[in-house]
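And now, chain A:
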Amino acid sequence: MAWLLILVPLLAAALAFAVSSPTLRAWILPAVGVLHLGILLVALAGWRTLPATAWFGLDALGGWVLLVISVLFCICAFYAPAYLALRPERDHRVLSTCLLGFLGLASLLAQARHPGIAWVAMETTTLVSAPLIYFNHNRRSLEATWKYLVIGSVGIALALLGTLFIAYAAHMGGLEEPLQYTRLMENASRLSRPWLRAGFVLTLVGYGTKMGLAPLHTWKPDAYGETPGIVGALLAGGVTSCAFLALLRIYAVVGAAGEGAFARELLVAFGMLSMAWALVFMIRQTDIKRLLAYSSVEHMGILVFGIGIGGLAAKFALFHLAANALVKSVLFLSAGNIHRSYASKQLPFVTGALRRTPVSGWLFLLAFLAITGMPPFAPFLSEFNIAAGALGTGHLLGGSAFLILLGGIFLAMSETVVKVVFGTPSAQRVRTPYKDAPATTAPLIVALGLALILGVWMPRPLQAMLEHAATSVDRTPPPAEGLPSARLEVRP
Partner candidate 1 sequence: MLPDLLIALTMLSNFSLVATSRVAKAIQFAVLQGVLLGLMPLAMGLGRHFHIVLLAIAAVTVKGWLIPFLFRRALKQVHIQREVDPYIGYTVSLMLCALGTGLSLVLAHNLPLKAGTEYTLLVPASLATLFTGFLLLVSRRKALTQVVGYLVLENGIYLFGLLLVEDMPALVEAGILLDLFVGIFVMGIVINHIRVAFDSTDTRHLAELKD
Partner candidate 2 sequence: MVRSLLPTILQTLLHGLTVLLLPPLLPGLIAKTKALMAGRQGPPVLQLYYDLAKLARKRAVFSRTTTWVFLAGPVGGVAAGLAASCLVPFGHTPAPVSFEGDVILFAYLFGLARFLTILSALDTGSSFEGMGAAREATFSALAEPALFLGFAALAKATSSLSLGTMLAFPGSLATRFTGPLILILAGWVIVYLAENSRIPVDDPNTHLELTMIHEVMVLDHSGRPFALVLYGASLKLLVLGALILTPALPRATHAWQNWLAFYLALGGLAVAVGLVESSMARFRMTKVPQFLVAGVLATGFAFLLMLV
C-alpha cells in the first residue's frame, strides 16, 4: 500500500512526460488523482501505530495530511484539463509531470518515518515545484522562480542542519541510528537539550521558510502571483502542508523531550508575526493573487499559533490545515478564472466580477467569507476554537491579539474583495472569450461543498484520526483551567 501511494504518481509522471497528446496527458491528472485517493482511503482504513523500526508507513498525522493533499490534488486535477485547454499556447508536458511528481513525493514525505528521509522528500518537492512556478515562461515568472528556488534551497539547507543537530542530540544521548521518529519519541528524555533546542530553531527556520512564515515568506507573493491558479492552490495547500508536517514531527519530538514550552513560545511568536505582517501587506492590496498569497501567510501563522497554544487549539490547527487547503483552492482557482476573463488580476481593472463571471464571482466571495471565519464553513470552527482555546487556557493577550489581527485582516481583505466582486466591469478592459463553464467551476463548487460539510459534520473514523494526530503532536496536556474541551470541540 505505502509503496503504491508513492509509485503510482511517480510512474504516472513518467507516463505524462512520455505522452505526446496534450488532451490525453491532461486527463492523466484526474485519473491518477482519483486512483491515489482511492488507494489512500483503503490504506487509511487500516492505519495503526507503527512499529518503532518501520521506515515507511501511515500514522494518524501523516494520514491526515496526506488525505488533505490528495483531496486537494483531486480538485485541482479535475480543474486542470479545462484550464490547460484554455492555454493552448503553453506546452504543459513539464507541468503535468511535475504535478504528478509532487504528489508522489508528498506521499513519500507523509509516510517517511525518518527525519532524514522526510528532509530528502521535502527538498525534492521544492525542486519539482520550481518548474511549476515557471509555467508562464515570462520574465516575471522567471524572477519568481529564481527567488523561490534560492530562498527555498537555503531554507531547506537550514532544515537539514537542524535535522543533523537533532540526530547529534540523540547521538549524545547514546542513541544510535537508525533514528526513526518512533524511537526518538520513545527515548526523548535521553536527548541532549541544547542540541535539541538548536535543532528545533534551525528546522523551524528551515521548514518555516517552506511554509512561508513571516519574515521567511518573501518568495510567496511573487511565486503565487505569477503562477496559474491551479499551481497556486497546490502550493498554498500542498507544499505548505508538507513543510508543516515535517515541522510537526520535529515539534512532537521536542515536546516529548520536555522542551515543549520553549518551542511553543517560538511558534506563537511566529504565528503572531506572520498574521501581523500579512495584515500590513493586505491593506489596499490591488493584486488579487498577491492578496491570496498574503492570506496564505496569515493562515500559516494561524496554524503555528494554534499548535503553539496547544490543547484544543492544537487540534483545531490540524483541522484548519484541511479547512484552509479546501477554501484556499477555491479562492485560487476562482481568482484564476477571473484572471482569465479580465486578462488582468489588478484592481482598477478587475471589478464587477459578479456580473462578468457570476459563478466564479460568487465562489470567490463565498470563499473569502469562509476563509475569514463565516459559519457554517469549516474555517469558522477552527478559527473560533483556536481563539477559544487561547482565551480558555489563559493566553488572554495572545487570544485577544489573535482576534484583533483577524479583524484587521478582514478589514483589509474585504475592501479589495468587495471592489473586485461588486460594481460594474470597467469599460476600458477588453472582454476575453472566457466564460464560466461547468468544467472550470464544478471542482470549485465541490471543494466549497466539502468545506461546508466539514464545518457541520465529520465522519467518525476521520474524527478518531484527527484526535490521534492531535495527541501525537501535542504532547503536553492542555492546562487544567482550559475550556471544557469535550463541549466545544469535534467529538471523537
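A few comments on the model shown:
In the analysis below, a residue touches a chain if its C-beta (ideal position, glycine included) is under 8 Å from a C-beta of that chain, and two chains touch if they have at least 3 such contacts; residues count from 1.
If you want to know what made the cut, all candidates are chains of the complex that A comes from, given by their letters.
Small disclaimer: the values here were computed from a predicted structure and weren't measured.
Note on chain A: across the options 1 or 2, its touching candidate in this complex is 1.
Residue ranges of chain A in contact with candidate 1, taken from their complex: 114, 116-117, 119-120, 123-124, 127, 130, 134, 139-140, 142-147, 149-150, 153-154, 157, 160-161, 164-165, 167-168, 171-172, 176-178, 192, 194-195, 198, 221-222, 225-226, 281, 285, 290.
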